[in-house]
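Sharing a structure below in structure tokens format, with a few things to ask.
Missing here: one protein chain of the complex. Every other protein chain is in place.
Order of writing sets the labels: A and B. Residues in every chain begin at 1.
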Amino acid sequence: MELYVPILVLAVLAAGFAVFSVGIAPFTGPKRWNRAKLDAYECGIEPTPQPVGGGRFPLKYMITAMLFIVFDIEIIFLYPWAVAFDRLGVFGLVEMVLFIVTVLVAYAYVWRRRGLDWD
Amino acid sequence: MNGTIEAPTIEYALLAPMLVVFGAAIVGVLVEAFAPRYLRSAIHLPLTLLSLAGAFALAVWQALKGVPTKPAAMGAVAVDGPALFIWGTILVLAFVSVLLIKDEEHFVGSAAALPGSAEEEQSLVERAAHTEVYPLLLFAVGGMLLFPAANDLLVAFVALEVMSLPLYLLCGLARRRRLLSQEAAVKYFLLGAFSSAFFLYGTALLYGYAGSVDLAKINLALGSVGGQDTLLYIGAAMLGVGLLFKIGAAPFQAWKPDVYQGSPTPITALMASGTLVAAFGALLRVFWVGLGGLDWDWRPVFYGVAILTMVVGAILAITQTDIKRMLAYSSIAHGGFLLVGVIATGSAAQNTAALSGLLFYLVAYGFTTVGAFAVVTMVRDAGGEAWHLSRWAGLGKRSPLLAGTFAFFLLAFAGIPLTSGFFGKYAVFQAAVSGGALPLVIVGVVASAVAAFFYVRVIVLMFFSDPAADGPSVVLPSRGTAAVVGIAALATVVLGVFPQPLLDLAHSAAQSLFVR
């Protein structure tokens, strides 16, 4: 039973933080309403009216989507390493740094070629 | 939870040639990111050439120092005699192909601009260039180095993709006839991805069978695991599909003519030489080392595939009217001749003979094919390279030197004595005869004769027909292209007249066979 106490604490903390953030926002945040802000949240696309077949996306979404895939999937190697990084020692650390540097090179290319600019 | 995991031993010195190439590729990406546009090309070219030359020097140094007797990097990569020989071959061929690529006329200025649009005009005016070609090429070459040296199937799969993915992109970057180029890229990509999925499922099934993807352990399991033969046979067959696709063996040859025709010609040259060498190296390693104990089962299949490939390649080549497609079918037929050598296994001495024959053949064919495609880049008319055979009529009367060189390359493809192609075929067929595959050799000789017909037809067309009034012009080659044609012609002559040093080298590389 005691094993679950940390998880419980984490859950309470997480829930508390969420309630706190949402609760305090009306009192501290600036209030500048417009139509877009009052809409239901839908990651950048207009929720209504829903176009037939989901509608078409501008092509520039593709670059963002592709970048997301690349940098998202690199995490997959970080997880196993994070689980055992103390046991892997310096070798694991060095290899991981090398891996991240390689991914950063791709990132630098995207950044310099203005792949991160929206317009 | 607390015991430290022992760090793996990695023989960096052995892997150095690959590391140099990959390192240069990454530096190339940084150059793309940070160097101003006008400097990029000036940095890329020496960087690419120097890294390839450096990697070659490291491979030679390794070979002189002595060939290791066990796989490196915890059994993942085997740097043995054949691998070093193949590395050297790929690096030299890639070096020569880069000289061809240097002439940037071949690549589109802005791949994202629609063909015929104002944007494209703009990119031409600005003399924009995709210098990404160089790092992409280095990544592809790095994959080609890793693929034949991969000693487990996971590394082989990753290497296969590292080799193929940049090539898919490079295929779509032709400056002229962009629709064809893009279509070639889509076809190559979809079919390549399809075939690599087969390779992967085969890997999964063999992993299920043997409990490991290590080639040596799979071979060990062949003798000890019983009752799971279905997994083994289906797995081996699927691996075969993936590998034979990359070689372009029938019935998986359909992509080859389309892709070879649509791609920028320097990239075609690289694919026809480097990719073929790498894929053959990997095929040999997987089937000789990993499934060596199963040879009685895979040999008949390869027997059939080899016959089909030779026949399809030789016969369909006759019907071609496009020079690049004809060379593609010729490449398919040569893949078939090489497969003859793959079957010629037996005793250790027999294996060495077959392997050294194959290695020699790969070098000889690689140089000749790069040279032939280099000539194709030089014969142009208003719309770019003149591909249609009718445009080549009478070329011998206008520029005898170029037509003569091309004729010489074609004769080498046909395997006429005093060219490198003859000794390549001779070494492979001789090994096959002593390996007991006489019927196969007879088919091979007949297919060679059929193939010789269409090579000679092109020669006759070039020298004995009248040139069209508005025929294509032969451009004055850039220094790079001229050097490529020169090197290829020289290699074809020297290997045809004095083949012995390279035969000896191939023999000593093949002496210890593949390490396990």
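What we mean here is this: a contact is a pair of C-beta atoms (placed from the backbone, for glycine too) under 8 Å apart; a residue touches a chain by one contact, two chains touch by 3 or more.
The criterion applied here is as follows: contacts and distances are computed from a predicted model.
Asker: Missing chain's UniProt protein name, "NADH-quinone oxidoreductase subunit K", "Dihydroorotate dehydrogenase B (NAD(+)), electron transfer subunit", "ABC transporter ATP-binding protein" or "Transport permease protein"?
Answerer: Options "NADH-quinone oxidoreductase subunit K", "Dihydroorotate dehydrogenase B (NAD(+)), electron transfer subunit", "ABC transporter ATP-binding protein" or "Transport permease protein" narrow down to "NADH-quinone oxidoreductase subunit K" for the missing chain.
Asker: Just name the one of B:F85, B:F189 or B:F252 that touches the chain not displayed here.
Answerer: Going through B:F85, B:F189 or B:F252 one by one, B:F189 is the residue touching the chain not shown.
Asker: If the hidden chain were put back, which of B:A111, B:A128, B:V433 or B:V450 would touch it?
Answerer: Among B:A111, B:A128, B:V433 or B:V450, only B:A111 touches the chain that is not shown.
Asker: Looking at A:V22, A:A36, A:L59 or A:V90, which makes contact with the chain not pictured?
Answerer: A:L59
Asker: For the chain not shown, which residue from B:V213, B:A269 or B:A431 touches it across the whole complex?
Answerer: Of these options, the touching residue for the absent chain is B:V213.
Asker: Could you tell me which of A:V9, A:I69 or A:A82 touches the chain that is not displayed?
Answerer: Among A:V9, A:I69 or A:A82, only A:I69 touches the chain that is not shown.
Asker: Against the chain that's been left off, what residues of subunit A make contact? List them.
Answerer: Within subunit A, the residues that touch the unshown chain are 59, 62, 66, 69-70, 72-74, 76-77, 80.
Asker: Take the complete complex as the reference. Which residues in subunit B touch the chain that isn't displayed?
Answerer: 111-112, 114-115, 154, 157-158, 161, 165, 168-169, 172, 178-180, 182-187, 189-190, 193-194, 197, 200-201, 203-205, 207-208, 211-213, 257-258, 261-262, 319-321, 325
The rule is short, and it goes like this: only the chains that are shown with their structure count from here on.
Asker: Hey, how far is the Cα centre of subunit A from the one of subunit B, in Å?
Answerer: So the centre of subunit A lies 41 Å away from the centre of subunit B.
Asker: Which residues of subunit A touch subunit B in their complex?
Answerer: Per the stated touch rule, the residues are 84, 87-92, 102, 105-106, 108-109, 111-113.
Asker: Residue numbers of subunit B touching subunit A in their complex, please.
Answerer: The touching residues are 1-5, 7-8, 26, 29-30, 32-34.
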